[in-house]
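One protein chain is absent from this view; the other protein chains keep their places.
And then chain A:
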Amino acid sequence: MLSVGFRALFRREILRFVRRPKNTFMPPAITNVLYFAVFGVILGGRIDEIAGYPYILFIVPGLVVLGAISNAFENASFSIFHGRWNEYIHETLTSPLSYVEMVVAYVGASAVRGLVVGVIIAAVGRAFVPIGIEHGLFLVATMIVITALFAGLGIIGGLVARDFDDLTVMNQFILRPLVFFGAVFYSLETFEQAWQINLSLLNPMVYMVDSVRFGLLGHSDLIGVGILPGPYADFAPLVSLGVLTTGTLLVMAIDVYLFKIGYGLTD
């Protein structure tokens, strides 16, 4: 897997976004300063604690997830689509890299961007409120899985897109609403109706935000609402991570398949 060719493509993909911090790292940093200032400090001061945490602290994990997965998705979809648009993805396609190597390099580099943005957002949050890490290993595993998942979805988006507007639609009109309704700014435990919780549980973002919140704060809504039966309730975050990991591997398998059949890549 770590062939010279794989490392060359991975490095190229990393350099593409590292050399453009104004386009890649500064926007989420600035946006999240605004989020923390407005939602955390100005509005948060008027909101009671949620699940026993100050509001500004409660929203940190969700904002980390929002930034990380949005950037992972955006990086992968843009890199693939821009390469298709200008046809320089042919440089990769005509190389002896295997389809698995191509996909892992694109997904890996985009996941790295998502992780870096996640760390930046956490650092911004740290400037507003002290943040500890309750379950470090779980947090790292979750972040890697969800950024890889959205990088993998970004590849599908980049292959499916017909023009740049399609990429905007995917990110702004599908991804962001799902994240905002993914218990970023509220706790599932605040819902009084069962159907509200059940509907929320259909949103995959809920599990991602909850897992990161569990890693950072040690709190899980999924444990609180009892998604698993009694004696297994505390395993909810692990089950979430397992399902997310399975989903990520599935999406990457789809990516490899699409590369193999040349979907959106070959005539």
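As a convention for this text, a residue touches a chain if its C-beta (ideal position, glycine included) is under 8 Å from a C-beta of that chain, and two chains touch if they have at least 3 such contacts; residues count from 1.
Just so it is clear, contacts and distances are computed from a predicted model.
Matching "Fe-S oxidoreductase", "Nitrate reductase gamma subunit", "Ribonuclease P protein component 3" or "ABC transporter-related protein" against the UniProt entry of the left-out chain gives the name "ABC transporter-related protein".
For the chain missing from the display, the contacting residue among A:E87, A:D165 or A:E192 is A:E87, taking the whole complex into account. Looking at A:V60, A:I80 or A:L97, the residue that reaches the missing chain in the full complex is A:L97.
In the full complex, chain A makes contact with the omitted chain through residues 3-5, 7-9, 11-12, 15-16, 19, 83, 86-88, 90-98, 261-262, 266-267.
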